[in-house]
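Below: one structure in C-alpha coordinates.
After this line comes chain A, so read on.
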Amino acid sequence: MGVRGTYEQELSQLKNDLFSMGEQVMAAFNTALELLQSRDEEKINQLIENDAVINQVELKIHDEATMMIARQQPVATDLRTTIVALKISSDLERIGDLAVDMVKAAKRMETKRNESEIDDILDMAKVAEEMLKEALTAYQKRDMMRAQHIATLDDTVDKKYKHYIQRLFTLTDETNAEQTTQLAFIGRYVERIADYATNLAEWIVYESSGKHFDLN
Partner candidate 1 sequence: MKAARQETTITTEERLQEPANLSVREWKNKIFKGIFTAAAGFSLLMLIVLILRIFTQGIGYLDWNLITSFASRNPSDAGILAAFVGTIWLMAVTAPISFILGVGTAIYLEEYANKNRFTSLIQTNISNLAGVPSVVFGLLGLTLFVRELAMGRSIIAGALTMSLLILPIIVVASQEAIRSVPTNLKEASYAMGATNWQTIYRVVLPAALPGILTGNILALSRAIGETAPLIMIGALTYIAFLPENLLSQFTVMPIQIFNWTSRPQEEFHLVAAAGIIVLLAMLLLMNSIAVWIRNKFQRRF
Partner candidate 2 sequence: MLASKDNNTQAEEVYEPNTARPADSVYKVDQLNLWYGQDQALKNIELEIPEQQVTAIIGPSGCGKSTFIKTLNRLTEMIPSVKTTGGIYYRNQDIFDKKYKVELLRTKVGMVFQNPNPFPKSIYENIVYGPKIHGIKDKKVLDEIVESSLKGAALWDEVKDDLKKNAFGLSGGQQQRLCIARCLAVEPDVLLMDEPTSALDPISTLKIEELVQDLKKNYSIIIVTHNMQQAGRISDNTAFFLNGEVVEYDRTDKIFSSPDDKRTEDYISGRFG
(Lines give C-alpha, C1' and ligand atoms only; values in the text may rest on other atoms or scores of the structure.)
Protein backbone atom coordinates (compact mmCIF):
# COMPACT_ATOMS: atom_id res chain seq x y z
CA MET A 1 0.00 0.00 0.00
CA GLY A 2 1.31 3.44 -0.87
CA VAL A 3 1.82 6.32 1.47
CA ARG A 4 -1.75 7.45 0.91
CA GLY A 5 -3.32 4.09 0.25
CA THR A 6 -6.66 4.91 1.79
CA TYR A 7 -7.01 8.06 -0.26
CA GLU A 8 -6.01 6.26 -3.44
CA GLN A 9 -8.63 3.66 -2.71
CA GLU A 10 -11.21 6.38 -2.28
CA LEU A 11 -10.17 7.94 -5.57
CA SER A 12 -10.46 4.71 -7.53
CA GLN A 13 -13.74 4.03 -5.76
CA LEU A 14 -14.96 7.38 -7.06
CA LYS A 15 -13.93 6.51 -10.60
CA ASN A 16 -15.59 3.11 -10.32
CA ASP A 17 -18.81 4.63 -9.02
CA LEU A 18 -18.81 7.03 -11.94
CA PHE A 19 -18.16 4.29 -14.45
CA SER A 20 -21.03 2.19 -13.16
CA MET A 21 -23.27 5.24 -13.21
CA GLY A 22 -22.28 5.61 -16.86
CA GLU A 23 -23.29 2.01 -17.51
CA GLN A 24 -26.65 2.59 -15.85
CA VAL A 25 -27.23 5.64 -18.04
CA MET A 26 -26.20 3.67 -21.12
CA ALA A 27 -28.71 0.99 -20.20
CA ALA A 28 -31.41 3.63 -19.69
CA PHE A 29 -30.67 5.10 -23.12
CA ASN A 30 -30.86 1.63 -24.73
CA THR A 31 -34.16 0.90 -23.07
CA ALA A 32 -35.48 4.27 -24.16
CA LEU A 33 -34.63 3.46 -27.79
CA GLU A 34 -36.43 0.11 -27.55
CA LEU A 35 -39.46 1.84 -26.04
CA LEU A 36 -39.67 4.24 -28.97
CA GLN A 37 -41.19 1.35 -30.86
CA SER A 38 -42.86 -0.87 -28.30
CA ARG A 39 -44.10 1.86 -25.92
CA ASP A 40 -44.70 -0.73 -23.23
CA GLU A 41 -46.43 1.20 -20.43
CA GLU A 42 -44.94 -0.91 -17.66
CA LYS A 43 -41.39 -0.61 -18.98
CA ILE A 44 -41.79 3.15 -19.41
CA ASN A 45 -42.75 3.49 -15.74
CA GLN A 46 -39.79 1.32 -14.83
CA LEU A 47 -37.48 3.60 -16.79
CA ILE A 48 -38.85 6.67 -15.01
CA GLU A 49 -38.37 5.02 -11.62
CA ASN A 50 -34.89 3.99 -12.59
CA ASP A 51 -34.04 7.60 -13.40
CA ALA A 52 -34.63 8.47 -9.75
CA VAL A 53 -32.01 5.86 -8.87
CA ILE A 54 -29.56 7.45 -11.30
CA ASN A 55 -30.23 10.82 -9.70
CA GLN A 56 -29.40 9.31 -6.32
CA VAL A 57 -26.16 7.94 -7.68
CA GLU A 58 -25.25 11.37 -9.00
CA LEU A 59 -25.82 12.88 -5.56
CA LYS A 60 -23.75 10.16 -3.98
CA ILE A 61 -20.86 10.85 -6.33
CA HIS A 62 -21.28 14.54 -5.71
CA ASP A 63 -20.99 13.99 -1.95
CA GLU A 64 -18.02 11.67 -2.33
CA ALA A 65 -16.17 14.22 -4.42
CA THR A 66 -17.10 17.08 -2.09
CA MET A 67 -15.85 15.12 0.91
CA MET A 68 -12.66 14.31 -0.89
CA ILE A 69 -12.01 17.96 -1.58
CA ALA A 70 -12.87 18.92 1.99
CA ARG A 71 -10.88 16.18 3.66
CA GLN A 72 -8.04 15.18 1.38
CA GLN A 73 -7.16 18.45 -0.33
CA PRO A 74 -6.46 16.86 -3.71
CA VAL A 75 -4.00 18.60 -6.02
CA ALA A 76 -2.86 18.16 -9.64
CA THR A 77 -4.20 14.99 -11.30
CA ASP A 78 -6.11 14.00 -8.16
CA LEU A 79 -7.81 17.37 -8.13
CA ARG A 80 -8.73 17.10 -11.82
CA THR A 81 -10.05 13.59 -11.31
CA THR A 82 -12.26 14.81 -8.51
CA ILE A 83 -13.54 17.87 -10.35
CA VAL A 84 -14.09 15.88 -13.55
CA ALA A 85 -16.07 13.32 -11.57
CA LEU A 86 -18.39 16.14 -10.49
CA LYS A 87 -18.76 17.38 -14.06
CA ILE A 88 -19.19 14.00 -15.70
CA SER A 89 -21.70 12.82 -13.12
CA SER A 90 -23.89 15.82 -13.81
CA ASP A 91 -23.63 15.34 -17.60
CA LEU A 92 -24.51 11.66 -17.21
CA GLU A 93 -27.46 12.59 -15.06
CA ARG A 94 -28.68 14.92 -17.82
CA ILE A 95 -28.34 12.11 -20.37
CA GLY A 96 -30.47 9.95 -18.09
CA ASP A 97 -33.09 12.71 -17.93
CA LEU A 98 -33.09 13.03 -21.73
CA ALA A 99 -33.68 9.29 -22.07
CA VAL A 100 -36.75 9.70 -19.87
CA ASP A 101 -37.86 12.72 -21.88
CA MET A 102 -37.57 10.64 -25.07
CA VAL A 103 -40.01 7.98 -23.89
CA LYS A 104 -42.35 10.58 -22.46
CA ALA A 105 -42.50 12.22 -25.85
CA ALA A 106 -43.01 8.83 -27.50
CA LYS A 107 -45.95 8.15 -25.16
CA ARG A 108 -47.71 11.24 -26.50
CA MET A 109 -47.41 10.03 -30.11
CA GLU A 110 -49.90 7.97 -32.02
CA THR A 111 -48.83 4.37 -32.43
CA LYS A 112 -48.11 2.58 -35.72
CA ARG A 113 -47.29 5.77 -37.54
CA ASN A 114 -44.17 7.45 -38.84
CA GLU A 115 -42.21 4.18 -38.66
CA SER A 116 -39.63 5.43 -41.12
CA GLU A 117 -38.97 8.64 -39.13
CA ILE A 118 -38.42 6.53 -36.03
CA ASP A 119 -35.98 4.44 -38.03
CA ASP A 120 -34.11 7.67 -38.80
CA ILE A 121 -34.00 8.48 -35.11
CA LEU A 122 -32.69 5.01 -34.31
CA ASP A 123 -30.05 5.41 -36.99
CA MET A 124 -28.92 8.66 -35.41
CA ALA A 125 -29.18 7.19 -31.91
CA LYS A 126 -26.89 4.33 -32.89
CA VAL A 127 -24.06 6.82 -33.41
CA ALA A 128 -24.91 8.64 -30.17
CA GLU A 129 -24.87 5.31 -28.37
CA GLU A 130 -21.49 4.55 -29.89
CA MET A 131 -20.21 7.92 -28.66
CA LEU A 132 -21.45 7.29 -25.14
CA LYS A 133 -19.85 3.87 -25.09
CA GLU A 134 -16.57 5.27 -26.39
CA ALA A 135 -16.67 8.02 -23.77
CA LEU A 136 -17.10 5.54 -20.94
CA THR A 137 -14.25 3.38 -22.18
CA ALA A 138 -12.06 6.44 -22.65
CA TYR A 139 -12.90 7.55 -19.10
CA GLN A 140 -12.05 4.20 -17.65
CA LYS A 141 -8.78 3.91 -19.54
CA ARG A 142 -7.88 7.61 -19.44
CA ASP A 143 -7.59 7.34 -23.23
CA MET A 144 -7.26 10.78 -24.80
CA MET A 145 -7.16 9.53 -28.43
CA ARG A 146 -10.44 7.72 -28.02
CA ALA A 147 -11.94 10.84 -26.48
CA GLN A 148 -10.90 12.95 -29.43
CA HIS A 149 -12.40 10.40 -31.81
CA ILE A 150 -15.80 11.03 -30.22
CA ALA A 151 -15.80 14.57 -31.63
CA THR A 152 -15.78 13.27 -35.22
CA LEU A 153 -18.77 11.06 -34.41
CA ASP A 154 -20.60 14.11 -33.11
CA ASP A 155 -20.28 15.71 -36.55
CA THR A 156 -22.02 12.64 -38.04
CA VAL A 157 -24.87 12.97 -35.55
CA ASP A 158 -25.23 16.67 -36.31
CA LYS A 159 -25.46 15.95 -40.05
CA LYS A 160 -28.02 13.21 -39.53
CA TYR A 161 -30.02 15.50 -37.27
CA LYS A 162 -30.07 18.21 -39.94
CA HIS A 163 -31.38 15.76 -42.56
CA TYR A 164 -33.91 14.42 -40.12
CA ILE A 165 -35.35 17.87 -39.35
CA GLN A 166 -35.54 18.65 -43.07
CA ARG A 167 -37.46 15.41 -43.57
CA LEU A 168 -39.95 16.38 -40.87
CA PHE A 169 -40.77 19.55 -42.84
CA THR A 170 -41.68 17.49 -45.90
CA LEU A 171 -44.14 15.30 -44.04
CA THR A 172 -47.66 15.16 -45.54
CA ASP A 173 -50.72 16.70 -43.94
CA GLU A 174 -51.69 13.29 -42.61
CA THR A 175 -49.29 13.81 -39.79
CA ASN A 176 -50.75 16.28 -37.34
CA ALA A 177 -48.78 19.03 -35.66
CA GLU A 178 -48.65 17.22 -32.30
CA GLN A 179 -47.07 14.14 -33.85
CA THR A 180 -44.48 16.23 -35.74
CA THR A 181 -43.58 18.21 -32.65
CA GLN A 182 -42.96 15.05 -30.61
CA LEU A 183 -40.87 13.58 -33.40
CA ALA A 184 -38.84 16.77 -33.55
CA PHE A 185 -38.37 16.69 -29.79
CA ILE A 186 -37.15 13.10 -29.76
CA GLY A 187 -34.63 13.88 -32.51
CA ARG A 188 -33.53 16.92 -30.59
CA TYR A 189 -33.05 14.80 -27.39
CA VAL A 190 -30.86 12.30 -29.22
CA GLU A 191 -28.80 15.13 -30.64
CA ARG A 192 -28.42 16.59 -27.14
CA ILE A 193 -27.27 13.23 -25.82
CA ALA A 194 -24.56 13.19 -28.47
CA ASP A 195 -23.55 16.69 -27.39
CA TYR A 196 -23.29 15.56 -23.78
CA ALA A 197 -21.16 12.64 -24.88
CA THR A 198 -18.86 15.17 -26.55
CA ASN A 199 -18.78 17.10 -23.30
CA LEU A 200 -17.73 13.94 -21.51
CA ALA A 201 -14.92 13.57 -24.02
CA GLU A 202 -13.75 17.12 -23.30
CA TRP A 203 -13.65 16.43 -19.57
CA ILE A 204 -11.77 13.19 -20.15
CA VAL A 205 -9.13 15.08 -22.11
CA TYR A 206 -8.98 17.65 -19.32
CA GLU A 207 -8.55 14.95 -16.68
CA SER A 208 -5.54 13.48 -18.45
CA SER A 209 -3.88 16.61 -19.77
CA GLY A 210 -5.16 19.51 -17.69
CA LYS A 211 -6.05 21.32 -20.94
CA HIS A 212 -9.43 22.41 -22.23
CA PHE A 213 -10.30 21.40 -25.80
CA ASP A 214 -13.41 22.47 -27.58
CA LEU A 215 -14.39 19.31 -29.39
CA ASN A 216 -17.75 20.55 -30.62
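One rule holds for everything that comes next: a contact is a pair of C-beta atoms (placed from the backbone, for glycine too) under 8 Å apart; a residue touches a chain by one contact, two chains touch by 3 or more; residues count from 1.
For anyone wondering why these and not others, all candidates are chains of the complex that A comes from, given by their letters.
All values derive from a computational prediction rather than experimental measurement.
**Student:** Quick check: counting C-beta contacts as defined, which of 1 or 2 touches chain A in this complex?
**Tutor:** The candidate that touches chain A in this complex is 2.
**Student:** Write out the stretch or stretches of chain A touching candidate 2 in their complex.
**Tutor:** Going through chain A, the ones touching candidate 2 are 1-7, 48, 51-52, 55-56, 58-60, 63, 66-67, 70-73, 93, 97, 100, 104.
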